[in-house]
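The other protein chains are all here in position, but one chain of the complex has been omitted.
As written, the chain order gives the labels A and B, with residue 1 at the start of each chain.
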Amino acid sequence: MKIQNPLNLLNTKPKKVTALVIAVALLLILPKTGLLSPYLVRILTMISLYSMLALSLNLLTGFTGLVSIGHAGFCAVGGYTSALMWQYTGLPWVVTAIAGMIVAGIVGLMLGAPTSRLSGSYLTIATLGFGEIVKMIALNWQSFTGGPLGVNHIERPVFFGITLTTFNSGFFYLSVVLTALVTLVVYRIVHSKMGRAFMSIRDDSLAATLMGVDVTAYKLKSFIISAAIAGLGGAFYVHFVRFLDPNTFNFDISIIIISIVILGGTGSIPGSFLGAVLLISFPEILRFASEYRFIIYGLILVLMMRFKPEGILGGHSNRKLRLMKGVDTYGY
Amino acid sequence: MILQQIFDGLTLGIVYALIAVGYSLVFGVLRLVNFAHGATYAFGAHIAMVVIVSANFGLFWGFIASVIVTGLMTMLMDRIALRPLRIKKSKGISALITTIGCSYIIQNTLMIVFGSRSKWFPKIFDYGNFNVGGILVKSTQVGIIAVSVALLLALTYVVHKTKIGLAMRAVQQNSKAASLMGIDVNKVVSFTFFLGGASAAVAGTLISGYYQIVNPQMGFVAGLKAFSAAVLGGIGILHGAVFGGLVVGLAESLAAYYIGGGYRDAVAFIILIAVLIFRPNGLFGKKVIEKV
Partner (left out) sequence: MDTKTQAILDVKNLSIHFGGLKAVDDVSFHVNRGEIISIIGPNGAGKTTVFNMLTGVYKPTFGQIFFNGEEIHGLTPQQIVKAGMARTFQNIRLFGDMRVIQNVLLGMHTNTHYNFIDLIFRTKKFRTIEKEKQQKAVDILKFLGLERYVHDYPTNLPYGDQRKVEIARAIATNAKLILLDEPAAGMNPEESEELLAFIRSLASQGFTILLIEHDMNLVMNISDRIYVIDHGRKIAEGLPQEIATNKDVIVAYLGEEEMDEEEVENA
């Protein structure tokens, strides 16, 4: 009856799993082959980190429709929590990073609760104000945060007695694992009651309310989860570069993250990866352009809004929605 | 001493008011927060610097050139980047993101052309200091207040007493009806952007002459403060923006004195977030009921 499209063969599950396994294996072996310089490994790590940050913002902006341009503020909260906790207690990274996530999540709640009534532009500007307030607290609470001098010589994470470095590719592996976990979490949220509630708020929050969605509660949930993931990214980054000051997570970082989300595609998980690959690698590939990188980020925002506001991989998909196994759709 | 803080605060405040009016004008007509307004202000200051310092024309020509070039630049920005979105009837947030992009383009172009370090700007209206009832009054401050007040009055006159001002208010009320009545909405929007850009340029020049420093990044914080002012007064409402500007300037000056200079900039953000939480329509704004 139906003629099989040869491409559909790739969609069968065992093939997909095999492809994924091969891809992961390649990714893990790659740094060990000696083909990649530490410099390239570093860039791959950054791409992985920014993919994670973009996924976190995508959950808030792409899926829930709340545009944040203060996302670096959450990274800063996670980064400072982790770095200071290490400084004051010496606890291992896993503990300080989880603390960073929790504190960032709480701060997400603190920002989300009062601003949840705001819509559109107002919320966006409030997130910007938030990012600046975080920066100012970090700068002025000198006795605790180190003020403008920041925190130096932050310890690298240690797993099973091995200290992670760029040279042993430890940071790369860690970032890949974290990004994979974040991807899984975001995917599962999106394909659940929670993700549907987020998207309904994005599409029409009043209709969502009248269908029984507690809009405020779900906006807060989106804020908390997004902030916690960004906090994790911050906690990773500061132990990676081993230094943190109030300027580490400035407005430029927020702009990079939102540019990635918008270029790659709002509401698209693969989009966040594509955006990160493009925007993090281009200043390295086009060295001559790196001076102009922030102009290019600005141009990307303008051009995307003009010609493809949903982003490269965003917007309506032609593929069928993945439903639970065994759901009978009567042939459709 | 407190009177001194109040006076200094009001001087700053009247300039913030000038920037805030730019946000309000554009918001009134387009319901758009023009995020690039802060960068526009920095742009204006740089044009003035080129004319006054590099080309060695006087302050007067600095103002004129800055107003014209900056005004045209903002008109161009609207024409190239924003008008197509209106034609496409894009979502409101698209226009906001576009202005964020424009802000980045302007600010970083300034950085590449002029370098990211701070540059010297001559003190303006420098005729010495006076002591008025125990307050140190600098002639620069008097000049700044005079120029700002004159410009604010002129803007009010334009909006309330001229034909184009009437058209602006008509578009503000209902742009569809205005266009049906034969008003060229695009022309009104262009003019509004010109006014916004021009007032930001004057404000940029005044503040540069006050602190004697120009920096490509100066627009970021100033823009946010002025936006806070506009929101405090009720964005879209001219006298609200002026009132908000004065309050923000005053609060900043007092906070710097009583809490510490480090938190100087934080005050405006705290005001902003507080207003957004407790009175999102501002002190003079009206409540809107959502349509079902």
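What we mean here is this: a contact is a pair of C-beta atoms (placed from the backbone, for glycine too) under 8 Å apart; a residue touches a chain by one contact, two chains touch by 3 or more.
Every value quoted in this text rests on a predicted model; they were computed, and no experiment measured them.
Peer 1: Identify the residue among A:Thr165, A:Thr183 or A:Thr209 that touches the chain left out of the display.
Peer 2: A:Thr209
Peer 1: In terms of residues, what is the contact footprint of the unshown chain on chain A?
Peer 2: The missing chain touches chain A at positions 185, 188-189, 192-194, 196-197, 199-200, 202-204, 206-214, 267, 315-316, 320-321, 323-330, 332.
Assume only the chains that are shown with their structure count from here on.
Peer 1: Could you list, by residue number, the parts of chain B that touch chain A in their complex?
Peer 2: Interface residues on chain B, with respect to chain A: 32-33, 35, 81, 84-85, 90-98, 100-105, 107-109, 112, 220-221, 224, 227-228, 231, 260, 262-263, 265-266, 269-270, 272-273, 276-277, 280, 290, 292.
Peer 1: Within the complex, which stretch of chain A touches chain B?
Peer 2: Those in contact with chain B are residues 67, 69, 114-115, 117-118, 120-122, 124-126, 128-130, 132-133, 136, 139-140, 206, 251, 255, 258, 262, 291-292, 294-295, 297-302, 305-306, 309.
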